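Have a look at this one.
Apart from one protein chain that is not included, each protein chain of the complex appears where it belongs.
For reference, chains read A, B and C in written order, and residue numbers begin at 1 within each chain.
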Amino acid sequence: MRTIEHHDVTVRVRYAETDQMGVVYHANYLVWFEVGRVELMRALGAEYKQMEVEDDCRIVVTEAHCRYLYPAKYDEVLRIRAHVAESKNRLIRFSYEVFRDSDAQLLATGGTTHIICGSNGRPKLLPEKYRAIFGALEAHDHKRSKA
Amino acid sequence: MRTIEHHDVTVRVRYAETDQMGVVYHANYLVWFEVGRVELMRALGAEYKQMEVEDDCRIVVTEAHCRYLYPAKYDEVLRIRAHVAESKNRLIRFSYEVFRDSDAQLLATGGTTHIICGSNGRPKLLPEKYRAIFGALEAHDHKRSKA
Amino acid sequence: MRTIEHHDVTVRVRYAETDQMGVVYHANYLVWFEVGRVELMRALGAEYKQMEVEDDCRIVVTEAHCRYLYPAKYDEVLRIRAHVAESKNRLIRFSYEVFRDSDAQLLATGGTTHIICGSNGRPKLLPEKYRAIFGALEAHDHKRSKA
Partner (left out) sequence: MRTIEHHDVTVRVRYAETDQMGVVYHANYLVWFEVGRVELMRALGAEYKQMEVEDDCRIVVTEAHCRYLYPAKYDEVLRIRAHVAESKNRLIRFSYEVFRDSDAQLLATGGTTHIICGSNGRPKLLPEKYRAIFGALEAHDHKRSKA
């Protein structure tokens, strides 16, 4: 059983992502959450591209939120940390933290909720092989949070 | 005293805003919320560009969330409805609804929380003239919600 | 025969489109070109959404260029003017001008070249009905440029 509790990936802030306040425009954090989520899944053995193509599983966002604590700035290297917060047959929740890599300052936290849909747009069950991956992880987190 | 309860603005979905699921990428809703918020403020007599330039007031996002009910699709005209949900001396909350304009189908709801900062990045009080504008509006909403 | 020589559409600059130089990030002009092109096509009777769905015609970008003369700024209303520069059986060229609407200052010019592909990704001929629309327009422009 896998015991990855979270996965980190770094991104460097692009000029395109800044706005005229001189900091990152807030919507871009949702894009970084996507990067974090996809790399967490890859680390767990679930390549999202394959899920779409081979298993007709699209992980559709039904809710997203973000709290902004300190602004991310141009050219900074950020560490995006993603966790599986909850995993059920039809629903997955991820949570995220965004750190400035140079000093580990926490810049933002957030979460996204997803349902599984086929290419026809209809909700479906997460295939067994993915449930084993995410469920194991979530169970692990659950036990940890009780401790 | 103004009694605008909300303000609507329409946008047409751009190809750039879609993703390979054939629907709008979820982070773009936060951009539309920005469009809705700015047009609500303009309708209330508070032009955001002026706030930055003349009053050294930046409305900084500290929290954003969105619930996605139905996907927005390419070339659809959307109606972005923005409200002042709460207005205090140092904090403003807006709430939003995104409708498909053709049939008034509600596609998404959300909210953002903001503090006021100067160009030095320090929090400051919302100037009196804006408090009058937003506060009147918020009070109005409050009474309405009690009714 | 249609004789529309160009079509104008206005957009208002979003905060999301600015960068920390305090002006619009240059890649966004290509998005506005898309807006201009699609509205020109709509004005000519060729709705791009329909072309994809009903005629299996995707207008794929093979080249894009832009010259930036004056910066576009936050909250400005811009006028995007699009022309059909050339129309052949397998290729369409559009050209664009971006004006600041308040004083008609020209901010940028550019162009895009497109081929027609089916959903299988293979190049194909532009269907006759669209050739009539674009070709008529292009011929018209051609005669005008000789005058």
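The rule is simple: contacts are C-beta pairs under 8 Å (C-beta built on N, C-alpha and C of every residue); 3 or more make two chains touch, one makes a residue touch a chain.
Treat the numbers as computed from the prediction; the structure is a model and nothing was measured.
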Hidden-chain contact residue, picked from the options B:Y48, B:Y74, B:Y96 or B:Y130: B:Y74
Options C:V61, C:L91 or C:L106, residue touching the unrepresented chain: C:V61
Chain C residues that touch the omitted chain in the full complex: 21, 26-28, 30-31, 34, 58, 60-68, 71, 121
Chain B residues that touch the omitted chain in the full complex: 15-16, 18-23, 25, 27, 74
Hidden partner chain, residues of chain A it touches: 12, 14-16, 31, 34-35, 38, 47-49, 74-75
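Keep in mind that, in the parts below, only the chains that are shown with their structure count from here on.
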Fraction-based call for chain C against chain A, same above half, different below: same
Chain A and chain B: spacing of chain centres that average the CA atoms, whole Å: 25
Intercentroid distance (Cα basis), chain C paired with chain A, Å: 36
Multi-chain contact sites of chain C, meaning residues that touch two or more partners: 15-16, 74
